[in-house]
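With one protein chain withheld, the remaining protein chains of the complex are depicted in position.
Up next, chain A:
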Amino acid sequence: MSDEISSGKHKSLEKIRGVVEFRILLNGKQECVWTIDLRNSPGKVFEGKSPAGIKVNSTVTIEDERFVKLCLGELDPIQGFMSRKFKVQGDILMMQKLNTVLRGVRKSVL
């Protein structure tokens, strides 16, 4: 997913302009943290928390396998959120934007 974002359609990604933190869990225990910085184009994806001073707009706490499914498109984010398959804190609106962007990457071209 990291490269789907960073090499994806920059135009629509620019709209998001935020920093998202992903806390990946393995069997409930926090395994690692990834940060996606979409404030500028192209976006940056790196492991670890965002550097000090850069405010994180939203945080997603999610199990590892679910995260993979999410990125592959097998798990619908909205559905998953409603059935509490993962937690989102912070700017939900931005997460929804991210969702539409990711969905857009996979759709057919008119």
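Operating definition for what follows: a contact is a pair of C-beta atoms (placed from the backbone, for glycine too) under 8 Å apart; a residue touches a chain by one contact, two chains touch by 3 or more; residues count from 1.
Basically, contacts and distances are computed from a predicted model.
Name of the non-displayed chain as stated in its UniProt record, restricted to "Cell cycle control protein", "GPI transamidase component GPI16", "TPR_REGION domain-containing protein" or "DNA polymerase alpha accessory factor Mcl1": "TPR_REGION domain-containing protein". For chain A, the residues in touch with the chain missing from this view are 3-4, 7-9, 11-12, 14-15, 17, 57-58, 72, 76, 78-79, 82-85, 88-93, 96-97, 100-101, 104-110.
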